[in-house]
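Working notes for the structure below.
A single protein chain has been omitted; all remaining protein chains appear in their positions.
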Amino acid sequence: MSSREDLDPRIKELINKGVDKVRVLNVKTPPPSRSVQRNIDALATGFRYLTKPMRMTIDYPYKDIEYPDRYRGMFRVDADKCIGCSLCDVVCPADAIRLVLRDKKKVPTINWGRCIFCYYCVDICPVEAFETYKIHDVAFYRFEDMLTTLEEFTKRPDEYVPPRKIVGKKFRVVIDENRGLRYEAIG
Amino acid sequence: MSQPGIKDPDLNSLLSILNDELKELVSKIYADKTEKVIYIEVAKERIMDLAKKLFYLGFDHVKSVSAVDYPREKRLELMVHVGSYLRVVRKYTIVIKSSLDRDNPRVPTLTSVWPSAEFHERETWEMFGVYFENHPDLRRLLLPEEFEGKWPMRKDFRIVTRKAGEAEAPWK
Amino acid sequence: MEVAGSQDITQELSKEMFRAVETGIKEEGERLIELQIGPAHPGSGHMRILAWVDGDVVVRCDPDIGFVHRTIEKLSENRAYIKTIPLVERPSLLDTTPMTIGYVNAVEKLMGVDVPPRAKYLRTILAEITRIASHFYGIGILAIFLGHSTGFMWAFGDREVMIELATMLTGARITYAYAIPGGVRRDMPQSFPDAVEKGLRYIEKRLKDWEKIFLNNPVVERRLRDVGILKPNVARMLGVTGPNVRASGIDYDVRMVEPYEAYDEIDFMIPVAEEGDSYARGLIRFKEIEQSINIIRQAIKKIPDGEIISPQISRLFNPLMKKIYAEQRRVKLPSLMATLKPPKGEAMARVEAGRGEALFHVVSDGSTNPYRFRFVTPSFRNVILFKYLIPGHRVADIPAIYGSLDYFPPEADR
Partner (left out) sequence: MMAVVIGPFEIPGRLIYDFLHIFILPGFGAVLVLVILIIWAERKMAGLIQLRYGPLHVSRRFGGILQLVADLIRYSFQEFIVPRNVDRIAYLTGPALALIFSIIPVAFIPVTPYVEPPIYISSNILVVLALLSIAPIFIIVTGYASDNKFAFIGSLREAFLMISYEIPFIISILSMALLYRSLDMSGAVDFQARYLPGILLNPSAALVAYIAIIRITGRFPFEISEAESELVMGPYTEYSGLMYGVSMGIGYIKLYIYSMLFSIVFLGGWLPLVSGDPVSSYLIGGLIILIKTSILMLISVFLRSVYPRYRVDQAIRLGWSQIFFLSIVSMIWSLALSYVLR
């Protein structure tokens, strides 16, 4: 039905003459043969990984990852720097920021339950009133705890979230040619 | 025949072919300024003929069937994106636009020409209430069975956000 | 006007699909069992596949989608333009960047903003990184659907490397919201090209092992070969997109057809297979990973110096913003961004996401919110395959075909 034969001749001409980048790599599926060899290959590959394990996961929470510098984690507001322009509230896509009045100035508070860490508010703030951290793995006991008051939001996030038991060291992720991810201890 | 100010020669020749073929059928053919999209405006009675012609011209699949609601003008605008897998022609997308009566939007189904429109038409039916005549299987697609509102994508559909502690479904 | 033929064509189509497998089953009756696979089933994802089974053979299949429908189109009509960028990421969490690029491209076309070349290259690099991650995800799901747990774990492990790279570039693991109208939000750090090269070399090494344990594994091959054959004609009719259509011998890739961002300046190939079976679909994904590696290498090499945000936006910066932009290469958003008002009109953009072509059509009425935003994801266009590809196959083939289609329910439901 949609074969090219019943096409309009002028379109055919256009198809032949027109400019279109065509860079096609023809992929051939291998012929179904040598199944004994391929079975042995598969088993040998499995056995190689068994003898030389290449572990990629990290033993959380006994080991913890320190994320790269620009990681978008939780943040706090410097209420003194804030000029009360309310742009962060306007731009927040998740409606996580609520403004409260303080010294006749509208200062943001955040609902961590809604925040999606897009950092639009951080980036739109004309005075850099937000100070960012790499903290991201926190848990709250109640829904209401995620609604920060202004007092809380001006503090470092790990000062008011329930403390988490970190047993072991911090590690940094390094991309490795042979192992994919390698974890380097910090400090 | 072709639209002035277009630099792409392929688009020029495609436009002239389209103009030749569809002159009697449609009210307007124009390309937008990115020179990748061709808009065709057509009366809804002619839409089947247009579809057959376009199929003959190599536009072999539908990328999207949807609608735009204009409640002030009391119309729904059917918006069909048609594309092609054929070389050269595939560089351009055709957007078919057709005004429908907002109170009783009925239009013949495009699945008889483009089977790829089947699920898109089901979505447009449940979201906008556009009834596609002779569609093989016009049922709800995305909305839950117990959904009671009508045509949620229309502009006059009221979005009710759920209040805290409210157990019932927000649309009830 | 002739509309009576509509049923005939779809019936004709399903007949053709039946013939492809030659099961000999033509009638339905009391012997059919209706299987409801999903939505709470280990092999269904967030959808329900209604399959009518005769013995072990599926005679009819009806995908019931919408379990994770979140009204992206309606939501975007009620929020400012820039707020929709994190929203379009949500449906397909696995390849978020192509979606943001598509939406941002449409908005840029509406506003007439030009993007500086460095920003284009950065977008391209991130899009390809997420494409590799997305393909690995698809391969992993295919593997676990076949019961190959090693393929599943390996895919997620290798995907992690790509995610770490993206984290270095953007600061987030999955939801980057990296592209904004006029450019990107951050420049790449100094150590990034080196890390990318290492990561790519690692993936290249691993692809050899992948071939041995997964692709050339005789059992995997048995499960996938000649299963779910999608003929080119049928693919054309059903409007299938992405690697699925390229596995059926149609060389359709938006990166080639309508180059966006920096794809025009990069030399790469489109892998196309003729067979159209599940095995070819899986193989195409591996070949595309190789091509993506190639694209990232070239883009890292060719990336020009210069601005990462359009001067039309950066001229609105206040002195502090300019200082931050110059020192940290971090784009601050001028206040105008919160209330973008593109002129009246409409614009369409299409991109090649990991699973295929995504289409973005924005209609603006000159206000701060889009008047209408039509968002068609590749999975939504591929979902029709469940209806026409699965009948005639065995129950055990449902996960194999599902996995090979790399169908992602949240993406289809939007």
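As written, the chain order gives the labels A, B and C, with residue 1 at the start of each chain.
Methods note: contacts are C-beta pairs under 8 Å (C-beta built on N, C-alpha and C of every residue); 3 or more make two chains touch, one makes a residue touch a chain.
Worth saying up front: this structure is predicted, and the values here are computed from it rather than measured.
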{"item": "Visible contact partners (per top-of-document touch definition) of the missing chain", "value": "A, C"}
{"item": "Per the touch definition above, residue among C:Tyr81, C:Phe145 or C:Tyr388 touching the missing chain", "value": "C:Phe145"}
{"item": "Residue among C:Gly102, C:Pro116 or C:Gly157 that touches the chain left out of view", "value": "C:Gly157"}
{"item": "Interface residues of chain A (partner: the chain not displayed)", "value": "42-43, 45-47, 49-50, 53-57, 59, 180"}
{"item": "Those residues of chain C which, in the complete complex, touch the missing chain", "value": "33, 35, 41-43, 53, 56, 143-154, 157, 213, 217, 219-220, 222-223, 394-400"}
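One rule holds for everything that comes next: only the chains that are shown with their structure count from here on.
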{"item": "Relative to chain C, chain with the most remote C-alpha centre", "value": "B"}
{"item": "Centroid spacing, where centroids are CA-atom means, of chain B and chain C in whole angstrom", "value": "22"}
{"item": "Contacts with 2+ other chains: residues of chain C", "value": "9, 236-237, 257"}
{"item": "Touching two or more other chains - residues of chain B", "value": "60, 90-91"}
{"item": "Chain C partner contacts - residues on chain B that touch it in the complex", "value": "32, 34, 36-37, 45, 48-49, 60-64, 66, 68-69, 79, 81, 85, 90-91, 93, 95, 108-109, 111-112, 114-120, 133-136, 140-144, 152-153, 155, 157, 159"}
{"item": "List of chain A residues in touch with chain C within their complex", "value": "1-3, 20-30, 32, 35, 38-39, 41-42, 44-46, 49, 56-57, 67-72, 85, 87, 90-94, 116-120, 123-128, 173, 175-181"}
{"item": "Contact footprint of chain B on chain A as seen in their complex", "value": "2, 4, 6-8, 10-11, 14-15, 17-20, 22"}
